[in-house]
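All protein chains of the complex are present and in place, except for one that has been dropped.
All chains are identified by letter, namely A, B and C, in their written order; residue positions are counted from 1 within each chain.
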């Protein structure tokens, strides 16, 4: 989608981040809320729209970069975090936001998920978790609950779902939250703070799929979510304890925020001279001589 | 390695599980201790040696199946857990043990690691964690500590290592332990209990590489390890708290043991008629007719 | 009886029940003993998507969706606008008159507006009302083609009663009847009408047919990661898992999928998986590992438009080179491309017997046209108990002279294979190269002579395989002026084009390849010796098969017809292309796609 950069007059608004293409999601899809929040969050951040790069994998949710007015990459299924890491390392002045689905991020992309967090790459990763493979017509995903009948589990799923929030804390993410696509205000705030956080920020967003989960899915979630309160976000063990809690309720909010650790770009000495993409290319004659000398 | 099954007279001993090929590890390698413990554990279990299947990936540690007298598979780098899952699902009467290295299991194999645990496949997974890619001559691995100079990090590693024990607990392993290859007795016991545990049993074994870490590496570990004590292995939150502890000491022992959850083969209805590999193949005429009827 | 050949197409948005329409009409045809071939031009299920399903119905077996559409049913306004021009003159167009402000204008066809709101006003549940539209228009359709309404009623009961209940059944029957009756009163029937013929047929899609073939071949383990257009195989397997005793596992990614298949196959099950191009790319490393460990597996690649994520809902024959090149190094492997939907069924036991015998990976190259297309078949043509030959498989203790050598060097290259759990045959299989007893060549010692021996042992299996694979088929006159050459899924459409050319006085024959690798140069060249002016027809840009065939046999075709716009060939594309090529202005003809969805 070509999205001619609109001249922004005055403070940017969410409208300035609207793409030229209308979202092709089913009416009522939870992803609309995430898109709207992200547009607000970008606007709030106040940088030029060309300073953002929105990277996704493949899935309904991963179509998002097409609907937003920033640079975008719609990469391979499961590979968004690796591509985004490469882009961030090449130009750490870009604000790189990664969006995708639970299948994309926790299924096929699981290895990049844990290792990108371990390395504390300075990204905001937003997963639209609808507990299904939406685009491929509703198979069980790594977050599908036990017992659920799906395209691939006609007699009910027998595999325990994974816990993205707990996984993120353990893996080394330094900003870990859960949100709900219908709780737009909280979601937007978490996004803004996540973009401002220097390090890996992760938001697991409950973003229901009405097509494969049925119309009642929003009510199901509205009835269960409640806000994480009286919680010390700097305490890792406490965050984990909250994260592994099971039961009827699902907590929303910021679970963990590590403000001490440095992100990889902050620790990488070769970035001292500015973004790689803008540094001098090649080898100077002096450098070349020094190299050759060691070979003689 | 062809390993003619030796007739076992009386109770089997570790010797009965010795392969025909001598380990090709560097003298002093930590993996010797793991091999010896595994041979003892197999013997202790008392089943026929052909009832075991030892599966590995690629790496120094992954050469282990060649040195042990059971059925063995030396699969692709990082893929042992997936192959082992397939074998277990095909014949759940086999005792399937998976062995490998930290690079194999936590690096390239990371996605299978978390998902095999999530599904609570009935395997024993032993990782010989030497905090390096031994076979490829000593690059940083996902467990290499910050600051370490390696082949790939000549100026010191800047990436935070991952925490296998915490990761395992969060991912859904139901038996999670850490051991040290020099603490043979504890290791053997953990292996036996792990094999007997119905579900995914995981042992992260500190198994030092003297070639890339230097001769002092054993002393380094001996000085740090101590036993996990006064710990309730059925308490997940407590196990996690122990697991995420940082500092000078490294705890050995069983962190978490969930005796309630069922393993996937126990929950899978198609296994009610015995191992897949021995069930009747094909479609009976009656079944065929029933299928066709739905297509008419 | 004169040949009956009629094409119906139905357009609408996802969620409007196009599939249901297609399956119901297909089953009705099947009950009439009429043959069907369908093609669905669709998009991923998200808003704005549009589907256009073509259903060709014939008194004779048919394997493409034809050139012309006799009757179109538009389920939404969009379809009215998009497809009004796609009906052949003299055809008919059925639509919901509530959808359109101004009736479509075409005076060379019969326009059949249906007052659906009126017919369905009795349905209180709004959603149900919306969803029953397709059944109403199907009622109208049946009348136009001269089929009986009660067959539809039976099918409504069969498919909906248990899942949806009486209310839904009643509503559907009510609107179907209204649609039918309205046609009786207002519209003219087509001259050619449905006539029952024996036997009654069954109706199946290509992915299910392959799954069924796998089940018949004795598959006991199936793993998958969803990927269009292959997911139907998973669906069939998951649906029948319990009934047939098949272990079905959905995995975290395609790498896991194939490695599980390898593990399950090693432990003694016939095991397979299906994916599409990108998933296959991820599997490619493990293909070589199966060959090295000499474990028989079957991998199905249902091709879609590439490159990369490409066109998930469109067709292509673009993965041939990917399969030929999958994984590093040289190793035994078999590649087969079923030539039509039911051939997908028959191929599976054939292939499983081969891979079991030769202990190597087998790859099936299907595509979206085949995998997601539907056909009818005679239930009697299905052999549910094909021969199952597991080759030299050892699962019990036995007398041996000397040690068991898993990779024993033999003349055939085949070494008896013991499965874990078998007493007396303990061994290790490895992806590192190894000697006869499995000892590693690479790490522990590296002996070029042993390596050469074991490499030659493995590759000798190819000599056995190539002898067992049937040669390409030759249809039509032996000495024709024109020879159309194709592979895999295009058999039906090329076959028909060839008949049309012959009908037009251009003597044409048709050589078709199903077994693609290994190729026996001499045998194939013997068949190709029958070629007249040769034209290779394939559904990709670079002529993947043409380049491969030339490399293996030296055969260079005189011309090429290629399509790479995502839509499958229609017979006239090939007929027109052949004419153009005969004029000789060009060596490559790329048909223009007239129907745009």
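By definition in this document, a residue touches a chain if its C-beta (ideal position, glycine included) is under 8 Å from a C-beta of that chain, and two chains touch if they have at least 3 such contacts.
Since we're looking at a predicted model, the values are computed, not measured.
Listed by label, the shown chains that the missing chain touches in the whole complex are A, B, C. Of the listed positions A:32, A:71, A:133 or A:202, the one in contact with the omitted chain in the full complex is A:71.
Note that of C:8, C:57 or C:292, the residue touching the chain absent from this view is C:292.
Annotation: of C:122, C:503 or C:551, C:551 touches the absent chain (contact as defined above). Contacts to the hidden chain, counted on subunit A, fall at residues 1-5, 21, 24, 48-51, 53, 55, 58, 63, 65-66, 69-76, 79, 82-91, 93-94, 111-112, 115, 135, 268-271, 273, 276-285, 287-288, 290-292, 295-296. One chain is missing from the display, and on subunit C it is touched by residues 41, 43-44, 46, 48, 50, 255, 276-278, 280-282, 284-285, 288-289, 291-293, 303, 305-314, 316, 318-319, 321-331, 430-433, 441-449, 451-452, 455, 459, 540-542, 544, 547-552, 554, 556, 564-567, 590, 593, 596-597. Across the interface with the omitted chain, subunit B contributes residues 22-27, 58, 60, 63, 76-78, 103, 107-108, 110, 133, 135-137, 139-140, 142, 151-155, 211.
Following the convention adopted for this analysis, only the chains that are shown with their structure count from here on.
When C-beta pairs in contact are tallied for each pair of chains, B-C comes out on top. In this assembly, the C-alpha centroid of subunit B lies 41 Å from the C-alpha centroid of subunit C. Note: centroid distance subunit A to subunit C, computed from Cα atoms, is 37 Å.
Along subunit C, residues 241-242, 252-253 each make contact with two or more other chains.
Across the assembly, subunit A contributes residues 108, 110, 142, 155 that each touch 2 or more other chains.
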